[in-house]
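Shown here: the complex without one of its protein chains, the others still in place.
Coming up: chain A.
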Amino acid sequence: MSINTVEYFIREVIHSLRRNNWMSVASIGTVAVSLFIFGMFLMLVMNMNKMVDAMESQVQIKVYLEDDFSRDDARDLEVDLKKMQGVEKVTFVPKEEAMEKFKERLGDQKTLLDALDETNPLPDSFEVMVLQPEMVKTAAENIEKFEGVDSAKYGQDVMEHLFDITRLIRIFGFALMMVLALATLFIISNTIRLTVFARRKEIAIMKYVGATDWFIRWPFVLEGIVMGFLGSLIASVVLRLTYSGITAKIYDTLAFFPLIPEEPFLNYVTMIVVIGGMIMGAIGSTVSIKRFLKV
């Protein structure tokens, strides 16, 4: 493809976008809205996945001791726990230390604890690490049988709920994305169809003088790609702002909620959204020009 031709294509695209400016704006807007919703679901699903992953890979069991269990007995229990099969590491966490950690996690909100008036409702506990995530359940059940153990908690019961929710969101999100993608394709292909229709005489002349189909097609495909690109750019900017806003809010209120950090996550999302927008633009325009190439 010569420079001359590339120049011609670019001129054609700009000319065409200007000529149908309102339809172009409407198309770009639709692409932006669709991709924004797509991006929101994408980020939601990815965050849920991360949570599930984090919990699934947990090999830690929290063993809470009964309040009247003495520290001496606890030391004996520690020895017993260490002897258990599959147990890798046992750490004793006295209630004072647990309180410190809790305060740390609460961050700015640690003033909430003032209401406790220096009493410490947290129990002494052990953190028991097992070798593999699959061992967690049995180990926890066995540990609960020891004397002095109030309860042994691990992430999996929460995880099972979470997994159900994630699956629902995935299915619903996927269906919604398909609908949105189709709507976007439809809008883009309609806009391009108007352009193509307005220029059908030009296309016919191009065919008569021996332009190849691809030469005729390129400016329209490019126009679709440009519309997809501009729409996805708008969507990306709004997505970034939204995610930043949400993470800031969540960190304010739920300090220990494990969200995916903004960087580089938002760059990936932007990339997916932009590429998705351009692909939809390309497909949408290719579909609509097909009919007009038959001369």
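Note that a contact is a pair of C-beta atoms (placed from the backbone, for glycine too) under 8 Å apart; a residue touches a chain by one contact, two chains touch by 3 or more; residues count from 1.
As a working rule, contacts and distances are computed from a predicted model.
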Absent chain [UniProt protein name; select from "Cell division ATP-binding protein FtsE", "VWFA domain-containing protein", "Hydrogenase-4 component F homolog" or "Spermidine/putrescine transport system permease protein PotC"]: "Cell division ATP-binding protein FtsE"
Contacting the left-out chain in the complete assembly, out of A:18, A:145, A:161 or A:201: A:201
Option touching the unshown chain, where A:69, A:102, A:146 or A:215 are the choices: A:215
Where the missing chain touches chain A, by residue: 1-2, 4-5, 8, 201-202, 204-213, 215-216, 295
